[in-house]
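Input: a single structure, listed below in structure tokens.
The complex is shown incomplete by one protein chain, all other protein chains being positioned as in the whole.
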Amino acid sequence: MSSITGNKLKVSIFGESHGEGIGVVVDGLPPGIELDLDYIDFQMKRRAPGQNDISTPRKESDRYKILSGFFENKTTGAPLCAIIFNEDKNSKDYSEIKNKIRPGHSDYTGYIKYRGYNDYRGGGHFSGRLTAPLLFAGSIAMQLLERKKIFIGSRIKSIYNIEDDTAPKVDETEINTFKQMTFPVICEKKRKQMEDEIVNARNSNDSLGGIVETYIINVPAGYGQPFFDSVESRISHMIFSIPAVKGIEFGAGFKITVQTGKEANDEFYVANKKIMTKTNNSGGILGGISNGMPIIFRTAIKPTASISSPQSTVDISKMETTVLNIAGRHDPCIVPRVLPVIDGAAALVILDLMLERDGEIWI
Amino acid sequence: MSSITGNKLKVSIFGESHGEGIGVVVDGLPPGIELDLDYIDFQMKRRAPGQNDISTPRKESDRYKILSGFFENKTTGAPLCAIIFNEDKNSKDYSEIKNKIRPGHSDYTGYIKYRGYNDYRGGGHFSGRLTAPLLFAGSIAMQLLERKKIFIGSRIKSIYNIEDDTAPKVDETEINTFKQMTFPVICEKKRKQMEDEIVNARNSNDSLGGIVETYIINVPAGYGQPFFDSVESRISHMIFSIPAVKGIEFGAGFKITVQTGKEANDEFYVANKKIMTKTNNSGGILGGISNGMPIIFRTAIKPTASISSPQSTVDISKMETTVLNIAGRHDPCIVPRVLPVIDGAAALVILDLMLERDGEIWI
Amino acid sequence: MSSITGNKLKVSIFGESHGEGIGVVVDGLPPGIELDLDYIDFQMKRRAPGQNDISTPRKESDRYKILSGFFENKTTGAPLCAIIFNEDKNSKDYSEIKNKIRPGHSDYTGYIKYRGYNDYRGGGHFSGRLTAPLLFAGSIAMQLLERKKIFIGSRIKSIYNIEDDTAPKVDETEINTFKQMTFPVICEKKRKQMEDEIVNARNSNDSLGGIVETYIINVPAGYGQPFFDSVESRISHMIFSIPAVKGIEFGAGFKITVQTGKEANDEFYVANKKIMTKTNNSGGILGGISNGMPIIFRTAIKPTASISSPQSTVDISKMETTVLNIAGRHDPCIVPRVLPVIDGAAALVILDLMLERDGEIWI
Partner (left out) sequence: MSSITGNKLKVSIFGESHGEGIGVVVDGLPPGIELDLDYIDFQMKRRAPGQNDISTPRKESDRYKILSGFFENKTTGAPLCAIIFNEDKNSKDYSEIKNKIRPGHSDYTGYIKYRGYNDYRGGGHFSGRLTAPLLFAGSIAMQLLERKKIFIGSRIKSIYNIEDDTAPKVDETEINTFKQMTFPVICEKKRKQMEDEIVNARNSNDSLGGIVETYIINVPAGYGQPFFDSVESRISHMIFSIPAVKGIEFGAGFKITVQTGKEANDEFYVANKKIMTKTNNSGGILGGISNGMPIIFRTAIKPTASISSPQSTVDISKMETTVLNIAGRHDPCIVPRVLPVIDGAAALVILDLMLERDGEIWI
């Protein structure tokens, strides 16, 4: 496995932060699907740095080039490969971090795993930059799902200790609104507070994390498998692939533990000849299988590991404690840029589940 | 996938709650490992019902029979299959739940997924009873890991709103103590409160959930993969296979979102020529790869879905709303019985990661 | 991998020749399919020893017990497990072969792979007896395919140097006739010669092999994948899982190399609004994908490795050359017993390809 995932829809990402380029191969897309490249561009721009003054000013061109699997503006069914070339790859001096392992990063674990042969520049293959090709693939999956009326979107539930507890509507309109925003918060006042807090963190050379809440609507009942391929298993497997994620919960999540069984059980009823539940504590999944209600999950994202403050660390070439100063400016809060990646990653899982259950032909 | 999981170590579970039997095939165990069957028995007894007065009085014999892969008291390297025959399988009348889908259970999703052909008796293949063969496999994995000095154990962090915030020691002695207990709580006083609360729930025909905290010590740095096969991805995939789990978090988990980067980053230092971190907010995993510190995660378990109180639901044969009364007595809180299953399931993942990295021969 | 195979339809076999039992788990069967157990019994009897005087007189009871995944005479969609208990397991003395590795068998490679911990009795997990659960699974797959009008059958093309070059009709009637025979040869005269040759071999403590030709009709065009999951790749992977197989060829096979391109290319034409080919040198597969014509392949099966004649070999406990005398009577020719296993194994592949392409629901 490693950098490849999926059953019927396989996604393989490759590349390093400061190598020749990064990219993705998506194998198993149904043929004959017209792709809206503007849709992809828009979602990728949400992830790109430099969107606003609370993001890193570093400019990355995320222009992709599709090499294969795409003919006369449609998917062919053959593997679709897209490449993003790294344009600015030699600009930085990485001698500082070659041996000084950055706290909160994968420098140490990458060094051990690859016996010191990993490309250490900018985190190499571990770089968050690899989420660009992942989102590219995810933007294709999102488009395909939308043709089946399945919509995926997320909002920022909290940044640091600022929580937006406004109840979402969980409908197509709201989800599409979230998808148009670079900082999707329902409550305007809370959004302002969050942004202020992020500016404060940046000004004190610190960083913040937060919680993203994701909605997937109109997934029919019956997708997923009991036990080892539960919908939760598949989604969590994918979401923990995204750097900086430290927790995931479905439906009522951890708070279901302070409910009693009477409260937690979602009672069934019939409406318009469809079986629904009165509440949705299960987050749309029962026994590992979708029940037709919205799939809802929350993802905990840690504060950006790159901070400009001095930190105690180890020089692995000398095996001695030292102090690390990371130069440059970083995203004081990565949450808004991770959010579209979560959408795309979840879409890849849902599309894979559908291809497994319904077969590989869509039209 | 569905009821099979793993890369080098494949685990396949099968069976239904009220069919002929349940069982497991474990494929990929290293050969020549002597197994301590008493160890397996002890762990399986922790999971079995009827251990104490807060558990269901239903008696299930979980006596397994090993059919293969085990010769002269050692693993052979060939697939090891164990069966637990269902002794008491026809004793109950399931006509009530055949059509009335139980809230919080998989009756509805199983019905849809399998087009009404699933064995509905006692949840069929979706039954929590399938965790018995899973724990059997896990108890083998735990034993093997212990020979490499890797220990896995869990404590109950909370039941309902009673939380034990005593800090654990996270060492071999404590973990082994947890493994000997059927209700492992560090603080005695909190344990008593939890048990009282469970008795209260039972007396009001209700049920409770809780949070389990799991520790895995001495996993060397360098296991796991970047991105799609991160240690978090693999563990969460497995843990969400266990019925009733609604959330998982690693290290500081969701609370890392209310830390700043300065607090959240675990600073490195050298001690005894080994690289350590001062804190362990990352839960022993950086960039998806183990860093040598204890792997720590918490699992949210929902209140038992089976409650004796009347609940509104749907009769799927008539597609109309009705009331369900589940007869009999159920576990008012499944947390202590799920806990050893989490240990075993986590062990299967860690063993698989080790076999992938180190190869299939251990001795 | 190892003893598990398949994508959507996973088959896991386990057990040893002289252990407690052998069995199979089939995961991914579509739900709601009524099974004809007599059909399974009949095919398994074809494989069982002692069918006639050219087979080993050893009696094995291949009575299986279905433990799961089968309810009210139909598949449920959950894993279907069947066990065959070994009734006669301690009857033999294996001290002779414990250390003397049998030529043509897996004794040596099993010893090395499993570091001497393998169950050596009767070949242990490597025993041809494991083809009984494989054929059980295959007999289910064959039944399911027949409901889609896909028929699979084989004939003996040659035994030793006796070849039946009668052209087959390759239609449903003929295939079903083959499936009813324990020694399916088209030409009666050749069948008699083959049987005589086998009796001669037995009388001289020797053994014979042969070639089986297999037909799969009515597979629609469009199944399989380019490159790594070509239909040939999938079928050959499966067929080489069967002990004693040393070669496989599709369509004209090795003889296509003595054709020129003009002869080898199968020209297309239209008949009854369907695209057909005039010849079928490709064996129904082009570019790895079925073209709607019969899939035809031939399998080379080596002479039974167990022969009663003295053979030079090595005693691995002493690392010195010695002489081996295998007591007892063995199948002088395993071909007719392997033949139904090939049918069943091929059926598992075709069913898997169909589930992948068409999805997991059939009714």
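Every chain is named by a letter (A, B and C) in the order it is written, and numbering of its residues begins at 1.
The rule is simple: a contact is a pair of C-beta atoms (placed from the backbone, for glycine too) under 8 Å apart; a residue touches a chain by one contact, two chains touch by 3 or more.
Keep in mind that this is a model prediction, so the values were computed, not measured.
K.L.:
Over the full complex, note down every shown chain the hidden chain is touching.
P.N.:
When the full complex is considered, the omitted chain touches A, B, C.
K.L.:
Quick one: which of A:42, A:114 or A:269 touches the chain that's been left out?
P.N.:
Looking across A:42, A:114 or A:269, the contact with the absent chain belongs to A:114.
K.L.:
Which of these touches the unseen chain: C:138, C:153, C:303 or C:344?
P.N.:
Here the residue in touch with the unshown chain is C:303.
K.L.:
Per the definition of touch given earlier, which of C:177, C:218 or C:241 contacts the omitted chain?
P.N.:
Considering the complete complex, C:241 is the one touching the chain left out.
K.L.:
Who touches the missing chain here, C:17, C:43, C:158 or C:214?
P.N.:
Hidden-chain contact among the options goes to C:158.
K.L.:
By the contact definition given up top, give the residues of chain B that touch the hidden chain.
P.N.:
The list for chain B reads 7-8, 78, 226, 356-361.
K.L.:
What chain A residues would touch the chain not displayed?
P.N.:
Residue positions of chain A that touch the missing chain: 1-4, 10, 12-16, 19-23, 25, 27-28, 31-32, 65-69, 71, 74-81, 83, 113-119, 124-125, 361, 363.
K.L.:
Just the residue numbers, please: which parts of chain C touch the chain that's not shown?
P.N.:
The missing chain touches chain C at positions 1-5, 7, 11, 13, 101, 103-106, 108-110, 112-113, 123, 125-126, 130, 158-161, 201, 206-211, 221-230, 232-234, 236-238, 240-241, 243, 245-254, 256-270, 273, 275, 277-278, 281-283, 285-291, 300-307, 309, 311-314, 316, 319-321.
Heads up, the rule we're going with is that only the chains that are shown with their structure count from here on.
K.L.:
Looking at CA centres, what chain is most distant from chain C?
P.N.:
Using the mean of the C-alpha atoms as each chain's centre, the farthest one from chain C is A.
K.L.:
Mind checking chain A against chain C and telling me if their interface is mostly the same residue numbers on each side, over half, or mostly different?
P.N.:
Same: most residue numbers at the chain A-chain C interface appear in both copies.
K.L.:
Where the centres are mean C-alpha positions, what is the separation of chain A from chain B, in Å?
P.N.:
Roughly 27 Å separates the two chain centres.
K.L.:
Suppose each chain is reduced to the average of its Cα coordinates; what separation in Å results between chain A and chain C?
P.N.:
The mean C-alpha positions of chain A and chain C differ by 46 Å.
K.L.:
Going by the contact rule already set, what residues in chain C reach two or more other chains?
P.N.:
In chain C, residues 78, 361 touch at least two other chains, as defined above.
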